[in-house]
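All protein chains of the complex are present and in place, except for one that has been dropped.
Right, subunit A next:
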Amino acid sequence: MSTPAIEVSELTKRFGERTVVDRVSLSVAKGEIAGFLGPNGSGKTTTIRLMCGLLQPDGGSGRVLGHDILTERGAIKREVGYMTQKFSFYEDLTIEENLSFVAGLYQMRRRREVVRDTLKDLGLWTRRGQLAGSLSGGWKQRLALAACVMHKPRLLMLDEPTAGVDPKARRDFWDEIHRLAADGLTVLVSTHYMDEAERCHRINYISYGTLVAQGTVEEVVRDAGLTTVVVTGEATSEAANKLRGAEGVDQIAPFGNTLHVVGRDGEALRRTVARVAAETGTQVADAETSLEDVFIQLMGDARDNMS
């Protein structure tokens, strides 16, 4: 196996008293689409910024594409494409002007042709004179992605790229990511959408600055060791009230007329749910534990560690 695209260990970043990233170790293989998950404020953006040389870590070390993240920032910047969470191209420049600016900064040859090809691939050729600020959210995102891959990076880091984008545009975006990965590009993408996490080859879950789970989706779900049952019937809200805080029950989430009940201790959970179902006249069935159930469980655990 060749050297990984990203290999960082014990990365730590503090802002004043607050430790935002706490000894995070991460490894991403070449050509892999790695999902980077975690709730808001968990340190995903900071970790990405540390890895692409935008922030100076307070501890830890690592290599990105074989370059040291502490000493070889310049090389990393040339070979990595980073798409920020917020649209950060110039809104008062046209689409074409933005792309030629980026092409110029990367000292690209045959700049005009590259920009023209990129515009045509994007389907923005006819709108190239339009100000970037006037584009819709979906188009801004496509423009940003195109600008990030124009210099043919070997690694792409995407920070919540699909926030505020409609489902169709999201689907198209992910198709594009898979196309790029098939060509050998490594992609690290942060998100908090579960369906997007499931499109990644491997996921890394970070919570309150610490990495709490990693592996394929199946591995993460299996390792969590959760049992899930579904309660259906007329009186699900009454059942929910009785189940809250009961023995073996960790999570209760209503989905329409059904109730998802999740717990770590399978036997205790089944016992409690069976009792409540009998009392309220509802039905119980086994269900698959979803990634979302796992994440909510992990979030709860991490918060317990904090306090």
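Note that contacts are C-beta pairs under 8 Å (C-beta built on N, C-alpha and C of every residue); 3 or more make two chains touch, one makes a residue touch a chain; residues count from 1.
Basically, contacts and distances are computed from a predicted model.
Engineer: Just to verify: the chain that's not displayed, which of "Transport permease protein", "Cytochrome c oxidase subunit 1", "Pyruvate dehydrogenase E1 component beta subunit" or "Anti-sigma factor" does UniProt list as its protein name?
Structural biologist: Listed in its UniProt record, the absent chain's protein name reads "Transport permease protein".
Engineer: Among A:L11, A:L26, A:L55 or A:V294, single out the residue that touches the unshown chain.
Structural biologist: Once the missing chain is taken into account, the touching residue is A:L55.
Engineer: Looking at the full complex, which residue from A:F36, A:F89, A:W139 or A:Y208 touches the chain that isn't shown here?
Structural biologist: Residue touching the absent chain, from the options given: A:F89.
Engineer: Taking the entire complex into account, which one of A:G59, A:G74, A:G123 or A:G281 touches the absent chain?
Structural biologist: A:G74
Engineer: If the missing chain were put back, which residues of subunit A would it touch?
Structural biologist: Touching the chain left out of view, subunit A contributes residues 49, 52-56, 73-74, 77-78, 80, 82, 84, 86-91, 102, 105-106.
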